[in-house]
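The complex appears here without one of its protein chains, the remainder shown in place.
Should a chain be cited, it is by its letter among A, B and C, assigned in written order, with residues numbered from 1 in that chain.
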Amino acid sequence: MKFITIDKKDWAKGIDKSRGTYQLFGPVTDINGCQIKALDADVQPEMEYTDSVLSAKSVLFPQSEKILVTSLNEADDDHHIMKRADGDYTPRAVIGIRPYDARAIQLVKMNFDTEDYRDPYWCDAYEATTFVGLAINKPGPLDFSTSTGTGPFSEDGLDILLADMDDKFLAKVLTPKGEAYAAACGFNTEADAKESQVLFDVMRKDAEKTISSSVETDKLKDKTILDLYEAPFWDDVAFSCINCGTCTYVCPTCWCFDIQDENKLKASSRFRNWDTCMSPLFTRHATGHNPRGEKTMRVRQRFMHKLKYFLDKYDSGIMCVGCGRCVKSCPVNIDIRQVCETMNNYEKKE
Amino acid sequence: MGNLLEHMGIEKDRVHFSWISSAEATKFVDVVKEISDKVKALGPNKKFVKDYS
Amino acid sequence: MDTCIQKIREIAGDLLEKGEVERVIGFAEGSIPMATSPVAISTKEDAQKLCFSSTCGLNLANYASKEKGKKIAVVAKGCDSRNLVTHIVENQIDRDNLYIIGVPCPGMVDKFKIAAEMGGEITGFEEAGDTLIVSTVDDKKELNKQDYLRHNCSLCTHKNPVLFDVLVGEEVEEQQLDNAYPDVDAIEALTADGRWKHFEELTQNCIRCYACRNACPLCYCPTCFVDESGPQWVGKGQDKTDVDTFHFLRAFHCAGRCTDCGACVEACPMGINVRDFTRKLNKDAQDMFGWEAGLTIDKRPPLDAYSPDDPNDFIK
Partner (left out) sequence: MENPYLPYPVRIDDIEIATEDKSLKTFKFVFLNEGDEEKFAYQAGQFAELSIPGVGEIPIGIASSPVEKGFVKFTVFRTGVVTSYLHNMKVGDIMGLRGPLGNWYPWDKLEGKNVVIIGGGFAFTTLRSSIVYMLDPANRSKFGNIDVVYGARSPGMLLYREELYEWEKRSDINMHITVDGTDDPDWKYNKGFVPQIVEEKAPQADADTFAIVCGPPIMIKFTQPALTKLGYGPDQIIMSLENRMKCGIGMCGRCNIGKELVCKDGPVFTLEEINMTPKEY
């Protein structure tokens, strides 16, 4: 573990230097606000952003990703035999990722990297990626990350954690991957580890103190799935929902996807696209039967998955990192903090 | 529909509407000729075309 | 505004108490500043939850048509009432089952514009007449509401409900516009390539969450064309052509029916002005048929009815 000081004057130059060996992703502002995107060669990550509209999950899990290809032309020897689509898995770095987004990637990893199966697309991208986090000095009013197992200075899932100190960044290098990236930038002004850690602790405490929003999840574990599932409050929670997929798409921990084939002439590709449990299509059988045919069932599925099924299945807390994006983006203001509270405090009436 | 396509930047001459009876062979030829001339003059369309590469 | 909220609550409570309706659909205060949430009230006590402000930007007609067969009351702004009219004309709602609590609308505010002005997360929002008092963690500003109206509200000429059973406030003055479509004119003035570029940029961040469609009171098809699998009309990925096909066709399905209520833009998490598509069709409906949607339950929308006077100069 070591600390590095990076003078902001040298920052852009260092970032540019790393472009030789890394493909960069980071926050940039466009007409619709701040987005985490692949950075063009002349674009610097904007290190003073509050939050991006969407999370950083797309760096590893693009909304549309080509996974397999084949030819449908029977004149070709290998027609109709599918092959993995080419992908670029050379080193990439995501600069300025928020600590809760990095934590979210660790949660998503539990889904894509399992004992039985390894999703090669997600895992290869994950292994190619260096996560350079940016601590949050001034958490926003919707940030409730400290009550979800992460926080403004959380190091979980990061290779480097940067703290903004006005004229410089203080970087805590957490892994060999982080070290390699710092070297590629030419950032090597080592800072005193003990002093820096003290500084980090102070800043972390200050940042955490400003967080006023929280969720309580302590009682979720002890309730049965069926009791929560059959609880009477779901119709009220779901009434205003318009069943768009916004909450799932802005969510850093939502990983569900769809698989679709597309053809052009004789070239065929299989894609995977983000999907959403809010859509009736998500579960509709070919026969027309739909096990989650009603809006309430779908809303319940989303919250039950995040706050109960995941908790029971992995024993790693809830599947929410407290970024507050769904609260902010939901067109009808369905607030996961309120739903969580309702679930946590629910007692079945005998 | 033609107006909205034009509004989105698809040139007006690429979208044509006509009402031709099965008995109006000459009209059909004329309309098709007119359409192909106009589209040729515009060159290949790159908009609203899916790129699969 | 406060008297109007009081009145909404009274009327709603009354209707429920007398059993004249099963539910009252209105807006409730949200959990964060500038947010409101559509809500269905079924007891007199709960009527206290109802509210109304400049942040009630969604269209409640969308909820009304989903309560088939029930007697309901709906809190309706000018545009909501026009969509209720459209729903009645299109047989989505039975007028006899519907009680309209009309609210003369002072206009809704543009949340993205206010957020951009404040530069940080909003922590407080209050209204005092035409003044908006907005705060962030380290800033507080008084803004003139007229400067932060949603674009559609700034061009609205039907603030007063066109169909209602009761009005909860004095009718407001309707504005007269010299040009109702300056934004469409501006796009029309561009070259073909310029227009194409405009729409390419407009939808560049669309995530196809379909919030615009689902917030739209016109989009009540049981299966939307983008969800159809046999045949599959549109690809489901993020290819720009598929994204634009969705927006283009959805807009076209709204031709002559759209009231420019702005719910689509209000719902869009990315802040895309989807109305750039629909407004062109509204203008065309105005120019070609002299038609504005949802003003009367006695006429069918122009694309729904044939008239010998329909313009047909586009046909060769």
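Everything below uses one rule, namely that contacts are C-beta pairs under 8 Å (C-beta built on N, C-alpha and C of every residue); 3 or more make two chains touch, one makes a residue touch a chain.
A quick note: this is a predicted structure, and the numbers were derived from the prediction, not measured.
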For the chain that's been dropped from view, list the shown partners it touches. A, C
Any idea which of A:D40, A:D86, A:D116 or A:D167 touches the chain not displayed? A:D116
Option from A:T70, A:T148 or A:N333 whose C-beta touches the chain left out: A:T70
Contact with the hidden chain, among A:M165, A:A180, A:L199 or A:C256, goes to A:C256
For the chain left out of this view, which of A:R92, A:K172 or A:R292 touches it? A:R292
On chain C, the omitted chain is touched by residues 229-230, 232
Could you pull out which residues of chain A are in touch with the chain that's been left out? 67-68, 70, 72, 79-84, 111-112, 114, 116-120, 224-226, 229, 255-261, 263, 268, 270, 272, 275, 277, 282-287, 289, 291-292, 297, 301, 304-305, 308-310, 312-313
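Throughout what follows, only the chains that are shown with their structure count from here on.
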By the contact definition above, name the pair with the higher C-beta contact count: A-C or B-C. A-C
Between chain A and chain B, what distance separates the C-alpha centroids? Give it in angstrom. 45
Between the Cα centroids of chain A and chain C the separation in whole angstrom comes to 32
Taking each chain's centre as the mean of its CA atoms, chain B sits from chain C at a distance in Å of 34
Residues of chain B whose C-beta touches two or more other chains: 50
What parts of chain A, by residue number, touch at least two of the other chains? 262
Per the touch rule above, chain A residues touching chain C in the complex are 30-33, 35, 50, 53-54, 62-64, 138, 140-142, 210, 239-240, 242-246, 248-250, 258, 260, 262, 271, 273-274, 276, 279, 281, 327-329, 331-335, 337-338
Considering only the defined contacts, which chain C positions touch chain A in the complex? 30-32, 35-40, 58, 62-63, 120-123, 137, 201, 204-205, 207-211, 213-215, 227, 235-239, 266-272
Chain C-facing residues of chain B, complex: 1-11, 16-19, 31, 34, 47-51
